[in-house]
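Take a look at the following structure, please.
With one protein chain withheld, the remaining protein chains of the complex are depicted in position.
Order as written gives the chain letters A, B and C; numbering starts at 1 within each chain.
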Amino acid sequence: MIVMAAHATPSDLKAVVARIRLLGFTPHVSHGRERTIVGVVGHETDSDLEALVALTGVERVVRVLNDYPLASRDFHPADRVIEFANGVRLGGPEVLMMAGPCAVEGREQLEEAATAVASAGVRVLRGGAFKPRTSPYSFQGLGEEGLRMLRSVADGLGLLVITEVVAGEDVDLVARYADLLQVGARNMQNYRLLQACGAVDRPVVLKRGLSATVDELLQAAEYILAGGNQQVALCERGIRSFEPSIRFSLDITSLPVLKRLTSLPIVVDPSHAAGRSEYVPAIARAAVAAGADGLLVEVHPRPSEALSDGAQSLDLNAFSALMVEVGKIAEAVGRRAA
Amino acid sequence: MIVMAAHATPSDLKAVVARIRLLGFTPHVSHGRERTIVGVVGHETDSDLEALVALTGVERVVRVLNDYPLASRDFHPADRVIEFANGVRLGGPEVLMMAGPCAVEGREQLEEAATAVASAGVRVLRGGAFKPRTSPYSFQGLGEEGLRMLRSVADGLGLLVITEVVAGEDVDLVARYADLLQVGARNMQNYRLLQACGAVDRPVVLKRGLSATVDELLQAAEYILAGGNQQVALCERGIRSFEPSIRFSLDITSLPVLKRLTSLPIVVDPSHAAGRSEYVPAIARAAVAAGADGLLVEVHPRPSEALSDGAQSLDLNAFSALMVEVGKIAEAVGRRAA
Amino acid sequence: MIVMAAHATPSDLKAVVARIRLLGFTPHVSHGRERTIVGVVGHETDSDLEALVALTGVERVVRVLNDYPLASRDFHPADRVIEFANGVRLGGPEVLMMAGPCAVEGREQLEEAATAVASAGVRVLRGGAFKPRTSPYSFQGLGEEGLRMLRSVADGLGLLVITEVVAGEDVDLVARYADLLQVGARNMQNYRLLQACGAVDRPVVLKRGLSATVDELLQAAEYILAGGNQQVALCERGIRSFEPSIRFSLDITSLPVLKRLTSLPIVVDPSHAAGRSEYVPAIARAAVAAGADGLLVEVHPRPSEALSDGAQSLDLNAFSALMVEVGKIAEAVGRRAA
Partner (left out) sequence: MIVMAAHATPSDLKAVVARIRLLGFTPHVSHGRERTIVGVVGHETDSDLEALVALTGVERVVRVLNDYPLASRDFHPADRVIEFANGVRLGGPEVLMMAGPCAVEGREQLEEAATAVASAGVRVLRGGAFKPRTSPYSFQGLGEEGLRMLRSVADGLGLLVITEVVAGEDVDLVARYADLLQVGARNMQNYRLLQACGAVDRPVVLKRGLSATVDELLQAAEYILAGGNQQVALCERGIRSFEPSIRFSLDITSLPVLKRLTSLPIVVDPSHAAGRSEYVPAIARAAVAAGADGLLVEVHPRPSEALSDGAQSLDLNAFSALMVEVGKIAEAVGRRAA
């Protein structure tokens, strides 16, 4: 919709109408008391109508429809469910718990954590082999060796594996070891990576960027869907705010907003949002109460010795307690933690 | 704590130390390999040590302690409870439900809403008589006439009344009609109003400003506490973020943060955070799951006809459903809605 | 403009149209391929059309026109100029320099600062007598005694006075001593104060709230203009962002945005935005380069001893240097500092 300026002349309007026609759209002109408005209906995704603001006399261009046809609930009204061979589901009646250490540091640490989360009832093991770190001097992960450990430890316990992939060229490698691929917040708009995820036969959990709008998150998901991979889940993990007491502000409202706009499953990562382990249980409970389909939780046998994200990792006792609390909330909303 | 610059000279350091002594503090100098740091311990609230950054060679001044001794949990470790004559409590084991229309528009609308919320189990009626509105052309409330209606309708149903006060000079007037005073987000740093609230014998629910940090909220509460009124509750109602799909982003993480820093009761207002009624239930459930001691919910008999905040008001059916949902979450965290 | 949901039924649409008619507007229905849109043109300020989102089948309500007719450039196309008895102008070809200490601390400090800024060419003295402070334990200003000092020192040097007013009930008092009233960022939506400013015969410099949008700033100005006071200037002083290295992020882009939307003069306060004196000159130069009509600068004889805002106050030498730099930039944009 194009809003003409108060001082726009008839010939300004004519130029706008002509340009819209040239782009293949049908303009609808409405003359109001204070403003003239030109409506344009069509496949707005084909073209960048926003450039029309550069024409004389145009005050604003307002987009009315969304730009993510495949991700939209309009396109796929029923909630989508991602199903795994062993019966695990993401997006179904269960709230899927995915837990494990931030980074795979070694076989021993991984086994200790994996055994504990499995015994608490978790069926999906998380762990990072490729770690995107703010500082070049921080631990960057064990790479393929870490992937091998993840797979082997998970297989020993009958767990699925979710792990992060950080570059398009790594997608096939990671997909050989993992059951779910995770795209991190800093890579939400790494389009080469998204395109590679669109071409692989693995479900992808796409994390919302630190300052990405809901609309941008859905457009990023659209890259994967448009590539042919329909197994996409979104993950809210906190947005950047002005508040210094927390690392990121979990945008809890995004859950009902996303549920309205899309039928893709929604995961919440309370650990990265909190930045501090003692805040994790409250955020995890809130997420499930608000409708999350799954949680991604960082657990470490000895958080104060972790090579990354120790501050926000739960120890094994705290995680067991969390599982009980989350289970009760899941029941209160008619689901169950699994 | 004062961090000296890498290039600071010994005489820069001497000047800083001298200035700290002159302010009545004891400096502790630590020479590190890369930087010299001067620690200052004392009642930091007495003075603005931040001005020391203006001295040559000072790189940064880092505040370590908080500036709200009375609001701090250090000062008052046990959760504080506000009790009312009729047995209603805020901060106790119950999650206190406060509900009603955004604005008192007339006797009929108020009675209809109040009767409905009372029959759903609510014991505190909310309603605005003085409305702070963004536009000077919007409905500004009925003033004292609205207060009278609130009191009379509430008395007829055995309800308590919470209503907003927008100026220091109105505090006594509003306190004659209301059981709880509410200070709105836009007035969180209206210090004249806070001082007046400190001098009145009524509990005050202080809403967090749209971009106020947790620290600033606690310092605002400190104004009321320092004035002598110990009955203060804080209210999270959403912060300003970059996300356009919602009016405000409810900062759910602030609940565990506040619970750690203070023992004052915490209320959540899901209606203003959502800006749209269909998002209210998810946010309300999340708030209770995260530890809220009370909820403030906007309810209107016919939201599409409301003179203010219609978009975010629940109708009577939706509110009844919400009460049931919230009750289940309250139980899941070992409390009950009241 | 009302955007109907994809799944809206004909009877949903009928209800929306009926409701718009009932509100006294004329609806224009456009049926697009994917959505139906209902345009409403009229005095949108009369009513809160946003409540229509509560009707079944309505997806969104998009506001097209602004809500500040008096502040709008449409209403008053030519740049507005505020003129003072001594020939000083705000909004004319000069860039008006207003400088002085954050707070009036005493006669001596004020005289020293005022003499220095006057000798550097400044004709408007700033200084706070009523100080809104984050902590109740910080210095709160000298009150009327401070106003008296300001007036007397300014008169001795032939300066105008600008000072802050923090409550509606103080407006008449402050107006007896000051030539310009300043409304602080934390009070931008203190509507009682704005209304009092609308009824007084003094120019008002209205500061943008820490997280106020440009639209909200203009609506706040509308309160003063609608009250009958046409002498309003706006002040950009930094907005809250996620960046921890600065106190506030000066929103430099708001200058051309405001210049497009309104003809009211625009002042910039580089001191509060910076939070640290060494950043002030760069921000001050940028503001003038971007079109600011005036600057409000904090100057203190000995910043490290200031009772408030010492970290961001310039000392007298730094201020003299700033005046020279700003003068050059003013010339580069075809104006002059005055």
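Miscellaneous remarks
The working rule: a residue touches a chain if its C-beta (ideal position, glycine included) is under 8 Å from a C-beta of that chain, and two chains touch if they have at least 3 such contacts.
This is a predicted model, so every value here is computed, not measured.
Considering the whole complex, the residue from A:G39, A:G100, A:G127 or A:P303 that touches the absent chain is A:P303. Across the entire complex, the residue among C:A233, C:V288 or C:A338 in touch with the chain not shown is C:V288. Residues of subunit B in touch with the missing chain: 1, 3, 6-7, 28, 30, 32-35, 37, 39, 41-42, 60, 62, 64-65, 74, 211, 240-242, 244. In the full complex, subunit A touches the hidden chain at residues 19, 45-46, 48, 50-55, 61, 67-68, 132-140, 166-169, 186-187, 189-192, 209-211, 216, 219-220, 222-223, 226-227, 240, 276-277, 303-311, 313, 315. Summarising the interface, subunit C meets the missing chain with residues 211, 213-215, 238-239, 241-246, 249-257, 259-260, 273-274, 278-279, 281-283, 285-291, 325, 328-329, 331-333.
Operating definition for what follows: only the chains that are shown with their structure count from here on.
Relative to subunit B, the most remote chain by averaged C-alpha coordinates is A. Chain centres here are Cα means. That of subunit B falls 26 Å from that of subunit C. Mean C-alpha position of subunit A lies 38 Å from that of subunit C. Separating the CA-averaged centres of subunit A and subunit B is a span of 31 Å.
The multi-chain contact residues of subunit B, meaning those touching 2 or more other chains, are 211.
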